[in-house]
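Take a look at the structure set out below.
The other protein chains are all here in position, but one chain of the complex has been omitted.
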Amino acid sequence: MSTDTSGETKSIFERRESEARSYCRGFPTTFIKASGSHMTDAGGTEYIDFLAGCSSLNYGHNDPDMKAALIEHISNDGIAMGLDLHTGAKAQFLEAFEEHILKPRGMDHRVMFMGPTGANAVEAAMKLARKVTGRDNIVAFTNGFHGVTLGALAATGNEYHRGGAGTTLHGVTRMPYDGYMGEGTDTADLLAAMLRDKSSGLEAPAAIILETVQGEGGLNAASAEWVRRVADLAKESGALLIIDDIQAGCGRTGSFFSFEEMGVEPDIVTQAKSISGFGLPMAMMLVKPEHDIFGPAEHNGTFRGNTHAFVTARVAIEKFWADPAFQTELGEKAKVLKDGLTKVSEAIPGSRLKGRGLMRGVDVGSGELAGKICARCFEKGLIIETSGPEDEVVKVLAPLTTPVETFEKGLAIVLEAVREIVPAEQPMAAE
Amino acid sequence: MSTDTSGETKSIFERRESEARSYCRGFPTTFIKASGSHMTDAGGTEYIDFLAGCSSLNYGHNDPDMKAALIEHISNDGIAMGLDLHTGAKAQFLEAFEEHILKPRGMDHRVMFMGPTGANAVEAAMKLARKVTGRDNIVAFTNGFHGVTLGALAATGNEYHRGGAGTTLHGVTRMPYDGYMGEGTDTADLLAAMLRDKSSGLEAPAAIILETVQGEGGLNAASAEWVRRVADLAKESGALLIIDDIQAGCGRTGSFFSFEEMGVEPDIVTQAKSISGFGLPMAMMLVKPEHDIFGPAEHNGTFRGNTHAFVTARVAIEKFWADPAFQTELGEKAKVLKDGLTKVSEAIPGSRLKGRGLMRGVDVGSGELAGKICARCFEKGLIIETSGPEDEVVKVLAPLTTPVETFEKGLAIVLEAVREIVPAEQPMAAE
Amino acid sequence: MSTDTSGETKSIFERRESEARSYCRGFPTTFIKASGSHMTDAGGTEYIDFLAGCSSLNYGHNDPDMKAALIEHISNDGIAMGLDLHTGAKAQFLEAFEEHILKPRGMDHRVMFMGPTGANAVEAAMKLARKVTGRDNIVAFTNGFHGVTLGALAATGNEYHRGGAGTTLHGVTRMPYDGYMGEGTDTADLLAAMLRDKSSGLEAPAAIILETVQGEGGLNAASAEWVRRVADLAKESGALLIIDDIQAGCGRTGSFFSFEEMGVEPDIVTQAKSISGFGLPMAMMLVKPEHDIFGPAEHNGTFRGNTHAFVTARVAIEKFWADPAFQTELGEKAKVLKDGLTKVSEAIPGSRLKGRGLMRGVDVGSGELAGKICARCFEKGLIIETSGPEDEVVKVLAPLTTPVETFEKGLAIVLEAVREIVPAEQPMAAE
Partner (left out) sequence: MSTDTSGETKSIFERRESEARSYCRGFPTTFIKASGSHMTDAGGTEYIDFLAGCSSLNYGHNDPDMKAALIEHISNDGIAMGLDLHTGAKAQFLEAFEEHILKPRGMDHRVMFMGPTGANAVEAAMKLARKVTGRDNIVAFTNGFHGVTLGALAATGNEYHRGGAGTTLHGVTRMPYDGYMGEGTDTADLLAAMLRDKSSGLEAPAAIILETVQGEGGLNAASAEWVRRVADLAKESGALLIIDDIQAGCGRTGSFFSFEEMGVEPDIVTQAKSISGFGLPMAMMLVKPEHDIFGPAEHNGTFRGNTHAFVTARVAIEKFWADPAFQTELGEKAKVLKDGLTKVSEAIPGSRLKGRGLMRGVDVGSGELAGKICARCFEKGLIIETSGPEDEVVKVLAPLTTPVETFEKGLAIVLEAVREIVPAEQPMAAE
């Protein structure tokens, strides 16, 4: 602590951290420890974590098996950073990923590691699609979120983030996502018409990029039919299909990939967030062998070889995905979540349930109300956040390993918070 | 190991890792362990490491103090990933950085964390400069390297990396770096003329971005006078000065920042690579308070809070930079390095010494020769790489903590390799 | 005529004119003279002209009054090119335009002259809208055609023309035009949703640019309701409304401006083609005074002052628009045209009538059939062309001054051509 001229004491964060900091504003305490679905702050208060590092802690905090493996690796002077050299830890991760993820799903994709951020995976995917096709344009969808570096940001819909660019964003055409034009209209019709019309002005795309559930965009979940149709249109028009599974993947929707049940074969899949299992920075993309045409280091980055992350990622695959029991468990928890949020939604006139699997939330109608609910939850010991264009969706991204009773406890807090707040808001204004 | 249809056995890397992998091609073995300035492969062979994760391991592999602190943190269920929440580990890092780095240098910069890659730091810096100035154009220099995501890639000079974009790159004007036009010409004259001429066609820049020593560009070192002049031109023209200290910072040139002795006050400094001390993914930028205008999460990213990295980064600052002895030691080692490479250069007709401090190399005239030298070194137990537009510079980026005798041993290997190869190449073809 | 090595004789056009030449391929003769609605070739053959310089000869060829005024001007050494100096001829044109066009319609727009092409008018309009709003993005519609210089080309939908750029085209977002998604869907709903959604990814537009009837795009005619709604959305979102009236204006749809009956007040109107009355190069835009913010010569061009064109343009305004009789006459002729084309359409199974006013055509289902019809018409003494994304619309753009009997004669030729060709095509293949 230091003292400024006004006599007030400023914390080190106020003194030295950029104004760009954000989550810390909604959860104003200092966190020290975390385990499973709980975080503990400096004052010893324990919180249930329904944010889970924005779905980067799908297996909870400090999973004991990953923790043990990581401590062992470090203790033995295992490589920490390995550029893209061959390391034992990378080999073991790749073998586990091949054995337990790719083979059972009949996928022959190659794995490319890049700088360990989701945005970087999206950047690499967009670059590769352009290189493969010799085309520039990439079709992305309303309310999509793909990161904030310049290439990825062009594909991101959010106006606030786009405004951060300070420059124009190029190379992306925006199309309406599934459901955007209401029930009667299949938005894939418009995409089909514009792709086929020589005078539509839609440049032949290098790729179509989509999330099957739009995490930041407000938990909009596309139907399997729509995704399949978009996949077919991509193929028909010579574009690659990129599924950005950064937030929706690693079990979040109930299966390892969010698109498993949809009958599509994406050319490229981007992964990050929970892929390391432990919340360590790691990103990768899966690419069909015929499109694996980057030359050596053509897309590179210093931290492609975060070996600590390879260690925990390998454990995560082996521990959770070698056996179908985990996936079965996810189905059960998804039901608990849906039931709990249904009650929440019923307590808020005009609200509606959104999302899919364990990526669920309630559109409460306004960002103001959603913010109040989350703040009240935090007072009651629950960390939970919003999403959506107006931050109007209260979103649950709990660790997938959260015990049912903890899920229920957290959901009870949400319901309690809603009941305390919503009466005062009644009657809700129609939008 | 699996068997493909041709009967040949392919390694997991060949089977599943993308063709984009690169360093592993020059150093064809699998690394398991590393300590200090040495790496050990699966067969037990030990190598001296003169690559040091491309300067991201300035304090060597698995520094014992950082290692102990990290194991303790993990053992205690310390936060692993903290989004941009306040965490104890982040507070401690910021306090150490304020106390030992910023204050002694009279810098009032704020620290902004972003996705933990150097490219992301550059992206954030470019975005911020554009936002602050309302201008689009950014001046970068010939042979500069700033990363390969779309925004940063526009500032990167290398044609091979630029080609990976598959699209056009916008928003950057290229100017000749110090020395680019030969001894008689101060390239800052051209920059000055074009900035002042209303009809030059050079758009008023949002920023001028430069490395004081161009690591990937071939170890071109700018003079203090030139950097100062560019800094003055930035100020005169209303542009921000961004010093990209990702490779040259953290002691690499002999002081914490590469520009300390130059009498300039950059508006933004980008840092990554060795900032975590341990090779863990971490990136940040320093920004003058008056330019710290990003809104909350306007530039965001999941892994901004790689707490493991904050732990080791704090130890690195406290261990190496709290006391001036380390900097003194760097000066002595720089001399050892210079002397050793001078001998190497003398053994290669037409070659020349390049770089500054502990960021040194020898331009041997061609990428082919440089490649042969590095390959021969690897056979002799030394990991060393090239840089430059034609990969013509044999580059030493040893850990700064490398003991003098290890430096000398490594340099002896280089000299031996050169002597074995160069006679066969004689007489060297004039370019 | 010269002789090439192969012994063949090539015409001067084959020897020296670029392969970019086009209309001459469909009408393979050399034209010498023209008067009213007729053109005469070197062999003395006379053709009825239903192309009218793509609507740039709305008052026919060599109108006697314009011709006399122009000859007098030249004979008297009147200024031919006047840059943007004040000239008597320009003053007279502006006075006539103010008196007979602007004042009766209650329009207070300023007139800006630019390089005398429609594309240049569009370029100036797009630049001005961006300057006024400080925004980059411009919304244009499927099947729109606005010219082929780089700025205007970005707003043009046609893939063939876009391909001519050899580079990516920036700054335009494409939205579906009225009717593009079929009868049940109001495409303005999508525009409204995306403009209002903070996360749609549609950048706040500087302008919305549209043609009320898409001449090159296939004679798609927007409804008044749709145009009004788009105009309201432009206002609501702070965008300028640009109506590109280059092809549809100057009486082509039955009134001087194509939007007169629609209840909208465009911020900018682009004009070219028939504005000079005589087919001479001239372009201008009308801009509301509050948006008239270009500085002197900020958008300039050598031939802004084609004084010959001002002379004939003034006569055109005074002769045709000072008296409402001309507009009444247009209504009658529009009926003749509609009736004639209805017969044509009835002769072609699956075809449909398109367009509005004297900008009408028949979508015959394929470019191949449309091309055959036009070629047969030419053999029979009628010049007529196609439009649409697949060139599938046989389009009538006859001089508005064409006598009814000539209209009927031309339409009879079309019907005759269709009847000769279509039986052979039966049964028409479903698309």
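Going in written order, the chains are labelled A, B and C, and every chain counts its residues from 1.
FYI, a residue touches a chain if its C-beta (ideal position, glycine included) is under 8 Å from a C-beta of that chain, and two chains touch if they have at least 3 such contacts.
Bear in mind that the values here come from a model prediction, so they are computed numbers and not experimental data.
S.K.: Shown chains touched by the missing chain?
M.R.: Every shown chain touched by the left-out chain: A, B, C.
S.K.: Going by the contact rule already stated, which one of C:T9, C:T302 or C:T328 would touch the omitted chain in the full complex?
M.R.: Spelled out, the listed residue whose C-beta touches the missing chain is C:T302.
S.K.: Write the list of chain B residues that the hidden chain touches.
M.R.: 136-137, 140-144, 156-160, 162, 168-174, 176, 180-181, 184-185, 189-190, 193-194, 197-204, 217-218, 388-390
S.K.: In the complete complex, the non-displayed chain touches which residues of chain A?
M.R.: 167-168
S.K.: Given the full complex, what residues of chain C touch the hidden partner chain?
M.R.: 11-13, 15-25, 27-35, 39, 42, 51, 53-54, 56-57, 61-62, 67, 70-71, 74-88, 90-91, 94-95, 97-98, 102, 110-120, 123, 126-134, 136, 147-152, 154, 160-161, 163-168, 170-171, 206, 272-273, 278-281, 287, 292-303, 306, 308
Keep this in mind: only the chains that are shown with their structure count from here on.
S.K.: Kindly work out which chain lies most centrally, taking the average of its C-alpha atoms as its position.
M.R.: The most central chain here turns out to be A.
S.K.: Using mean CA coordinates as chain centres, what's the gap between chain A and chain C in Å?
M.R.: 49
S.K.: Could you give the separation in Å between the centres of chain B and chain C, each centre being the mean of its C-alpha atoms?
M.R.: 57
S.K.: Counting only residues that touch at least 2 other chains, which ones in chain C make the list?
M.R.: Within chain C, residues 168 contact more than one other chain.
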